[in-house]
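Removed from the display is one protein chain of the complex; every other protein chain stays in position.
A, B and C are the chain letters, set down in written order, and residue numbers restart from 1 in every chain.
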Amino acid sequence: MLTFTIRRLVLAVPTLLFISLVIFLLLELAPGDPMAQVPLTVPPEVKEKMREALGLGQPMHVRFWKWIVQFFWIEPQVLIDHYLGTSFSAGDLRVISWQTRSPVMDIVIQRLPQTLWVVGTAYVVATLIAIPIGIYSAYRQYSWFDQAGTFVSMIGFSVPPFFSGVLVIVIFSVQLGWFPSIYDTTLKVTDWDSFMAQLRQMIMPVTVLALQITAQTSRFMRASMLDNLNQDYVRTARAKGLSEYSVVMIHVLRNSMIPVVTVIALGVPAIFGGAIITEQVFKVNGIGQLLITAIQANDLPMVQTLTFIFAVLIVLFNLIADVLYGVLDPRIRYD
Amino acid sequence: MTEQKAPVPASGPVPSAAGPIPSKPPRSQWADVWDQFRHHKGAMFGAFVFIFIVAGVYLGPLVWRVDPQFLPQGRDFLNLRDTRPIWVALYDSGAKVNWAYPLGTDNLGRDTLARLMFGGRVSIAVGLVAMLLSLLLGTLVGVLAGFSRKLDGPLMRLTDLFLALPLLPLILVASLLFRESLSANFGPEGGIFILVVLLIGITSWMHTARIVRGDVLALKEREFVLAARSIGTSNSKIILRHMLPNILSPIMVSATLGIATAIITESALSFLGFGFPPDFPTWGRLLNDGVDRLVSYPERPILPGILISLTVLSVNYLGDGLRDALDPRIRGR
Amino acid sequence: MLDHPIAQIRELRVEFQTKDGPVVGVENVSFSVNPGETVCIVGESGSGKSVSSLSLMRLVEYGGGAIAGGQLIFDRKEGKDVDLANVEQDMMRQIRGNEIGMIFQEPMTALNPVFTVGRQLTEGLRVHRGMSRTKAEARALELLREVRIPEPERRLRQFPHELSGGMRQRVVIAMAMACQPRLLIADEPTTALDVTIQAEILALMDRLKRETGTAVMFITHDMAVVAQMADRVVVMFRGNKVEEGPVEQIFENPQHDYTKSLLAAVPKLGEMRGKAAPEPMKLMGVENQDLSPIPGTNQTLLTVKNLTTRFAVKGGFFRRTVANVHAVEDVSFTINKGQTLSLVGESGCGKSTAGRSILRLVEPLSGEVNLDGVDIMALDPRGLRRARLDMQMIFQDPFASLNPQMQLVDQVAEPMRNYNIASGSELSDRVAGLFDRVHLPRSFMRRYPHEMSGGQRQRIAIARALALNPKLIVADEAVSALDVSVQAQVLNLMMELQAELGLSYLFISHDMAVVERVSHYVGVMYLGRIVELGPRASVFENPRHPYTQALMKAVPIADPRNRKSEKDLNFKPIPSPIHGPGYTPEPSAFDEVEPGHFVLTTDSGY
Partner (left out) sequence: ERGSDGNVSILYWQAPSILNPFLSGGTKDVESASLVIEPLARYNEAGELVPWLVEEIPTVENGGVSEDLTTITWKITPGLKWSDGTAFTSADVKFTYDYCTHPEGGCAQVTKFEGVESVETPDDLTVVVNFSEPTPFPYGPFVGGESPIIQAAQFADCMGAKAPECTEQNFNPIGTGPFVVDEFRPNDVITMSANPNFRDPDKPAFATLTFKGGGDATAAGRAVMETGEFDYAWNLQLAPDVIAEMQEGGKGVPVAGFGPLLERIMINQTDPSPNLPEGERSTAKHPHPFLTDPAVYKAMSMAIDRPLLVEVGYGQAGKVTCNWVPAPEAFASTSMTCDTQDIAGANKMLDDAGIVDTDGDGIREKDGVPLKILYQTSTNAVRQDFQALIKQWWSEIGIEAELRNVNASVFFGGDPGSPDTFQKFYADVEMYANTFNGTDPQSYLGNMLCDKAPRPETQWQGENISRWCSEEYDALHAELAQTAGLEARAEIAKRLNDMVIEGGAMIPLVHRGRLSAHANTLGGVILNVWDSELWNVADWYRLEGS
């Protein structure tokens, strides 16, 4: 297992380099200009100056190389400095966002908490809801609960968040006034009141997101449970005189979770990618919003870095999913 | 998705040699499929709704001959814009309704019913074609990766790459490179249709590919594949005859989810300004445009929203039924 | 009190709800089991054996069935009779595993793959006996010792997949015996196992029964096993009981036609003694059977020399080969036209791999294969494809070797389409001819595999193999998965084809009685090598290699008066065929003990 993991990690390096190159070329080819948001009253010559000041005059490969060096050499040093108080990175140029002229990684780190709070909670909540639903739907296949579950999850899947989000805002913020429509990213949870405030502002985005995730995960869970409920070992367990609860919740569940856990693990990168539209609707201003504003402002270093981090997570969680599979299923042996 | 257990064989012939099972008269395969399909309640419901929607949006305009792009002029404009659907009059007697516009008009006085029909044509076409494309790509990559050990690694890394690619810059690049030539060849709407469909297709095949690969890997170990090889079936025939029919079920599931994703992605594209020309409504765009006036004119986002959901639901049930009908093991029960 | 039956089944009727309405699983079945008695229930597949036993456990309900009528009287410990057909599931839970234990057919799937053996063993004890964890483990250890599993301490912490099939089945037996049930139901406990292991398991169950006095309800379709185990026999047919009686009476004086045909279909070891060539079996109810022997010819069709096939075990960081599975090691033999060579041996000894290597469905490492003058090993992919016209394969599992999504007609036509042998109406004529050949009605052509019984499916597989008019057919356990009666029909069919078409077979099997019936020559394989090779008569009547001798001893004999005891059995666990990359096995050297009868002199590991 260890060699398998290490091998995959080592193989991931060229893959990631290739991905980063493709992303870079893609961004280079895409039309648009970091000066798009500068008002029309600023004349073109000045915009040209500003562009040059950002280093846009250099040839493509030089910029790619610079990015690679900054991302893989300088940023880790900054991280080390941050934790150990050393100063390896002093004076080195970090990956700088064109939009904010500040190090990209600082902003990413600033954005992580709210994305993790909202998207992460939604993911956890959705998973926690989806698994029991999936179990029960499968156990009572074709019951009204199962049918209703299918119906609701398909609805949840087919309603876009820019609609459901606005709908809950109009109902719960505007009409009822229960929850704020705008997420306060500066809120710090220090006591009970601020915790409640945090809870209140999280409820709507979390619900909207969770609806979508629940729909998919519960379908998976149901299918997996159905597969296992007909297996021979279930009959063996029953023949031992175990209660229905232990049969389903211990024997069947453990086996059914194997594929579902990897599906859940593979969904984790999406948390870090943020939920672009939901974040926009509720003004959560997490990673998703960061990416979309960066794309709109043609902030290449930011987009490049964010998508690359995303790619790293995808590759990493692919690996984690495989390893988890091996851990959960004693029959799988990687070597 | 493990294989369905073959049902317990019916009690066998004994003791005479080769005693035949009391045999039913030979039936045609398609009659069989239809027979099974007909008895699937959900599938019949799905098919009915789907056909109703498709007929509505494609044939409806023959009956309801109103130009969805027509704007009333002059005084009419002020009179006719923002009419409500007629049922609003039931509970709000002061509402502005007009029997000539059963579903009301939008803020520019265009007929909502006509626009819904027009938009449906585009959305359904986009949904179906993009879904087919993504299925095709996903199945192709999945089958190749599962089938060939050598291609497996590279293709799966390619899948990772596509998962990581940001959609928006991709769209920008594609429209930069291809829009002009496509619209020169297929007309502005046709060109954008192709572009949108291609983009949605090539950015949504990855999950299908993963699932298909897993299933192909499992199928490859099955004995009938070995048997096929021993009777001289070529690789491509093995894939076509023996693998594909047996992975139909996950493909069907991807297909139903794919339609929903495609319709919604198209609306997001319009929202961001990459989709169809602005006077070319789609359900997604109608929904999107209506969100601003959700409170005063709730029907504007809700009607297209319901249509999208209904389409997706019906396709889902339809897919369930088709899957069962096409699988002879289930059909036999 | 002693002859008060533990369980009585009275007029049982079980129905299943299916889409096409209710299906009757068993109907009007009555019999009883007395304390300390072994009742065998025999009958072909689908005759309702499992349904009856599952009904007694009230487990049919979980499979979609319902007890529609009848009584299931069970004598509980306190001496009170209860009708299990209408007690609460809660009470059933106390009975299951506690007073009635059950052993299932498939040791591979009957255990939960993600829990350790220890955990699964102790579960029942903790539920029914309220034992603490440590106590339960101690008892589990004791149980494993009772079923004679080597190294029981280690097994407790292992997962099912880490055990061999025989060991798994012992775990299942230990599990069923854990709470010392008064009735043990064994549903085909040995069908999936090798003869050697089967013999051991049967002996084990017999001993346990004697030691604990448990009543046993033993389900099987193998008459030889019945003869070994039963005190009384219940014969079932199509959901009904057709005959019941003491074992000797059933074997010696069967009343019902079905019982008679069943007994006739069982190949008995030693039946062929003294016959020069194989001949078809005499079956009940078949008129004008041609039972003439099939001598074959003496022209060589296939020559295999020094065939070696290894599978690389990759590992380590660079995925280098760290070891090899020596699946087939230096195997040589020849097959004559119109004759059959059988390969026998235990599971995993390399029989299938040898068969597949000849067709190059797996690539052999080295060796020589010559089919009717064609050097198979030298062929390029196109040549190989052409060469496969002459050699075909029938696989063990008729459920797995047919594509579930294709109509039978297409499956049979596929090889001809592949080689463009025929098309259009000629193709359909030929397919129809093939259906006739294998005695299947033409009306089956539009069916799907799942609409067929196992025997019928195997006929389709044979028809498919015949489609190309091959000279050689590799039949890899082609009849192992079939019911005895069906097996006999398929065997007869194969022999009939051999007689008519002059086919040669490489017949792979682990069933000695079947092998004796069909072969001209026999090769016994052990750990990748042929340890003994010769004409059927010499090998069966005069086994020389110790492994062959042990194998012969293990075969159950369909004669209740000739039972084996545990003492006769003496098997060592098979050593691993996996060796490091540096390992070079010795070449096989043979001693010709009789003309054409070779015995391996190299150390085979036995």
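Convention: a contact is a pair of C-beta atoms (placed from the backbone, for glycine too) under 8 Å apart; a residue touches a chain by one contact, two chains touch by 3 or more.
Because the structure is predicted, anything quoted here is derived from the model rather than measured.
K.L.:
Please provide the labels of all shown chains that the missing chain touches.
P.N.:
Per the touch rule above, the missing chain touches A, B.
K.L.:
For the chain not shown, which residue from B:N107, B:S148 or B:S234 touches it across the whole complex?
P.N.:
B:N107
K.L.:
Out of A:Q77, A:T100 or A:N230, point to the residue that touches the absent chain in the complete complex.
P.N.:
Hidden-chain contact among the options goes to A:T100.
K.L.:
Given the contact definition stated above, which residue among A:V78, A:I135, A:I169 or A:A210 touches the chain not shown here?
P.N.:
The single option touching the absent chain is A:I169.
K.L.:
Go through chain B and note every residue touching the omitted chain.
P.N.:
69-71, 73-74, 77, 82, 107-108, 110, 172, 175-176, 179-180, 184, 188, 272-274, 277-279, 289, 291-293, 295-296
K.L.:
May I ask you to list the residues on chain A that touch the chain which is not drawn?
P.N.:
Residue positions of chain A that touch the missing chain: 31-33, 35-54, 93, 96-97, 99-103, 106-107, 110-111, 169, 173-174, 177, 180-182, 184-186, 280-281, 283, 285, 289-290, 293, 295-298.
As a working rule, only the chains that are shown with their structure count from here on.
K.L.:
Approximately how many whole Å separate the CA-defined centres of chain A and chain C?
P.N.:
51
K.L.:
Enumerate the contact residues on chain B facing chain A in the complex.
P.N.:
Result: residues 1-2, 5, 157, 160-161, 163-166, 168-170, 172-173, 176-177, 257, 260, 264, 267-268, 271, 284, 287-288, 291, 294-295, 301, 305, 308-309, 311-313, 316 of chain B touch chain A.
K.L.:
So in the complex, which bits of chain C are touching chain B?
P.N.:
It comes out as residues 18-20, 44-47, 237-239, 257-258, 261-262, 265, 283-286, 356, 359, 361, 385, 388-389, 392-393, 395-397, 399-407, 414-415, 418-419, 438-441, 443-446, 448-456, 459, 461, 464-465, 467-468, 483, 485-486, 489, 492.
K.L.:
Quick one: which bits of chain C touch chain A in the complex? Just the residue numbers, please.
P.N.:
Residues in contact with chain A: 57, 59, 62-63, 89, 92-98, 101-102, 104, 106, 109-115, 123-124, 127-128, 159, 161-162, 172, 175-176, 315-317, 319.
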